[in-house]
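The structure appears right after this line, and notes come after that.
Every protein chain except one is present and positioned as in the full complex.
Presenting subunit A:
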Amino acid sequence: MNVIRGYKKDDEEGGKSGPFQNLEKSTVLQEARAFNDNVLNNKKCTLILTKILYLMNQGVTLTPAEATQTFFAITKLWQSKDITLRRLVYVSVKEMAKIANDVIIVTSSLTKDMTGKEDQYRGSAIRALCVITDNTMVQAIERYMKQAIVDRNPSVSSAALVSALHIFQRGAVEIVKRWVNEAQEASTSDHLMVQYHAIGLLYHIRKHDRLAVTKMVTKLSRSGLRSPFGYCLLIRIACKVLEREERSSNNMLYDFLESCLRHKNDMVVYEAARAMVNLSNITARELQPAVSVLQMFLSSPKAVTRFAAVKTLNRIAMIHPDVVTSCNIDLENLISDTNRSIATLAITTLLKTGNEASVDRLMKQITSFMSEISDEFKTVVVEAIRSVCIKFPRKHHILMTFLANMLREEGGFDYKKAIVNTIIAIIEENSEIKDVGLSHLCEFIEDCEHIELATRILHLLGREGPRTQKPYKYIRFIYNRVLLEAATVRAAAVTSLAKFGASCEDLLESILVLLERCLLDNDDEVRDRALLYMEVLKQKQKSLSSAFILNPISVSVVGLERALLAYCSQPNDDPFDIKTVPIETTPYNETPKSIGEVTTGGSVIKSAPVASKHDIFVEQLSAIPQFSKLGPLFKSSDSPVELTESETEYVVRCVKHTYLNHLVFQFDVTNTLNDQLLENVRVEMEETEGFSIISYIPIASLPYGQPKTAYTLVGIEDNTIVSGTFLNTLKFIVKDCDPNTGEPDDDQGYDDEYVLENVDILLSDHMQRIVKPNFAASWEEIGEENQTEGTYALSSMKDISDAVKQITGFLGMQSCERSDQVDHNRTSHTLLLAGVFRGGHEVLVRARLAQTGQVTMKMTVRSKDLNTCELVAAAIN
C-alpha cells in the first residue's frame, strides 16, 4: 500500500506523467520473474503485480502462454506473509483465471487462506476461489462454502454469499440449491450487508418458483429486516411478483409496499414510492401516499434525495398529473435549485401539472439555463413542452418560438430528433400554427447535418406545403437542398418538389424548370426520380399525378423483392402484375399517436423492412403443397382467435388467411394432457352458404405440450357473399400414454371429438388497409361514376368517436388524413377510409357522420370494381 500511496503523491505533483505511463507488456512480464526469487522483496513484487493489473485493465491482452507463465510465478508469492501483497495476489488470480491454464492449482492455498486465522485474507480468498473453480469442481469446495456462509465475520459471509450467487449464475444450480439452509441462516444476520446478500441469493435460488418467492417475501416482510438494502431488494422482488399476477389477488404484497413508505430509512421509503409508481395500472388514489413522501423529499437537504424525488414525480406527472399538483409549491422552490438537473426536472414537472398562466414564467426560467444542461435533460424539456402543447393549445406561439430557438442551438441527433418530432406533432394537431412550424423546419434544414431528419422534413413539406396559403415560399428551401446536400436528401427534395407541382397548378411551370435542372444531377436515383416526375407532370392529368406522385404504391418492400425474384426466375411472357404483391400491412394501432401519450423517445414507430408476420405466414403456407397453387397470400388476420378457453384440455387458436378465391384456416392446436397422445387431429368445419370446404390437412401426431398446426382449405364460391359463420369440431384419435416418456401404452386408440367456438368471416377479412397520404387526389382519380351512396342510422353507437372506431374496425380499412381524430365538441365529422379489397381492387370510403340524438351516417363508397363497391355498402347493413 505504501508503494502505491507514494506513487500517487508523485502523480499529483508531476502532473500527467504517472508511474504506469508507457508500460511495456514484455518488460513487465520480464520483471515478473522476480516472483521466482528465493528471497522475495515484498515491495518490489507489489509494484510489479500492480503494473500487471494496470496493464490488464488498460486492455492489454496476455496470450494464454504468457498468462500461464505469469500465473505460476504469482503462485509463488504465497510464501510471503505481506498482507498487501497477498490481497493483490487474490485480485491477480481472479484476473488471470480468465486466460491462464491450470489455475485450479491454487485451490488448496485459497482454501487454507479462507479457513485460516487472518480475517483480512478470508473474504478475498473466497471470491478468488469461486472464480477459479469450474462447475465440475464446485463440489470439492462445497463444505468450505457452507461454513463460510454462516461465518461470524460479516466480510467472510458476504463474500461467500456473493460468490455463491456467481456460481449459481454460472450454471451450478443444483449444488448451490443445497446451500439454502445456510443462506437462510445468514438472512437473519445482524449485519446489513450480509442480510442483503443472503436475500439476494435466496431469491435467485427460488426465482422460478413463484409460490416460494411470494412466501419468502411475506415471511421476511413480517419478521422485519435490519438491513435497508435488504428492504429495497425485497421491494423490488415484491414488485416483480405483483407485475406477474393480478394485484387484487395479492393484497398482502401491496400492503407491504405501503408499509415501507413509513420506514425510517429514506432509501427504503424512496424505493417503495418508486416501486408503486412503476406498478402498471395503479390508480391516482393509490398513488397518493407515495406522492406525499416524495413531496417530503423535495425539501430534503441532500441533493440526491431531491433529485430522486423530482425525477419520480416527473414520471408520475406523465400519467397522473393531478396527483402531483399538490406538490406544486415545493416544486416551485426547486426551480432555482443550484443543481441544474433538479431544476430542469422541477420545471418540466410543473409544466405538466401547472396551469396555463404559469407557462410563460416557467418557459422564461428554462431559457435562462438551457445552455447549461446536457442533451439528455434538454430532451426531457422537449418532451414536457410537447405535453404542454396539448394541454394549452393557446400557448402554441410561445412554445413554438422556444422550440425553434432550441433547434438552432447545438445538440446531438437524439435531441434534434425529439424537437423535430415535437414540432411535427404540434403542426399535425393544430392547423393554425402550421405555417410558422413549417417555416421553422425549413430554416432548420438549411443547416442540418442529419440526413434522416432532413428527409423526414422534406417529406412533411411535400405533404403539408401545398395545402398552405403560400406554397411558393417553401420551394426555395427545398430547391436549395437539391443544390447543396447528399444524394439521399436530394432525392427526397425532388420528390417533395414534384408534390408541389402536382398539387398547385400555378407553380407547375416553375417546378418543371427546376426538375429539368435536376436531370443533370450526378446521382442515378435523383435523375430517375426527376425524369419520372417531369414526364408525369407534363401530362397534366389528375389521375396520373395522383397515382404516381401524391399517393405512391404501398406494397411491402420485402414482398415486392420476393415477387420480383419469383417473376424473374421463371420464363414468363405476361407482364409483371403489381397486384400480386402483398400490400404493406400497417399495424392497426399505429394510427397517428395522439401527442397526449408522450413516449420516452418521442419517436414515431418506423416499419423497418424486415420479414414481417405476413412474410412468415407466406413462408409457412407456401411450404404446403396444397396451398402452393392458390396464388399470393392476400391477408392474414391480425391476432389469433381463441377457439377454446385458455385452461382446457386442448387449446386451439385460429388464424384466417385470405387468398384470391380461397380462405385458409390455420388452427394452432396444443395438447395440454400429458397422458394422451393425439393422432390425425383435424378441425372439421360445417359448410355455410357461399363457401365450400375443399380439404383438411390434419396433424399426424400431437404429443403433449408441443403446439402443431392443422389447416382447412375453403373455397369462395360466390363473390357477392363476404361474410359467414363456421361451426367447428376438433376431431382426433386418442391414445393413452405414459406421462413421463410420452410412449403410447398400446397401439389401439379411440376416436373422440371436442366442440370449438365458431369462426366468423367478415368483410374485414377480405380487406387490406392502405395509407393514402393525399386522399382527395385518389378520390378524384376513381371518379364519381364508380360510386355508391347510402344513408344509415347507427343506433347501436353512442357517439361519433365510438362510431368512427367501430366502422374502421368493421370495414378493416385505414383512416386517412387523421380523420380518425374526432373533436369532441363537434356534432359532425367526416371519416375517410382507404383499403384494398381481395383481388386488388382499391376502395375508398367517405363517411359523413352527424349526431342528433343518435348517430347517422351518409356513406359514399368509390371503387373501380362495382361489385366491391356494393359489397362494402351492403356490409354496413
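Keep in mind that, in the parts below, contacts are C-beta pairs under 8 Å (C-beta built on N, C-alpha and C of every residue); 3 or more make two chains touch, one makes a residue touch a chain; residues count from 1.
Throughout what follows, contacts and distances are computed from a predicted model.
The UniProt record for the undisplayed chain lists the protein name "ADP-ribosylation factor-like protein 6", from the options "FAD-dependent oxidoreductase domain-containing protein 1", "SCP2 domain-containing protein", "AP-1 complex subunit sigma-1" or "ADP-ribosylation factor-like protein 6". Remark: the omitted chain is touched by one listed residue; of A:Asn36, A:Asn181, A:Ser259 or A:Asn333 this is A:Asn36. Considering the whole complex, the residue from A:Asn57, A:Ser108 or A:Thr791 that touches the absent chain is A:Ser108.
For the chain left out of this panel, the touching residue among A:Lys25, A:Lys43, A:Lys76 or A:Lys864 is A:Lys76. Those residues of subunit A that touch the chain absent from the view are 36, 38-39, 72, 75-76, 78-79, 102, 104-109, 111-112, 137, 140.
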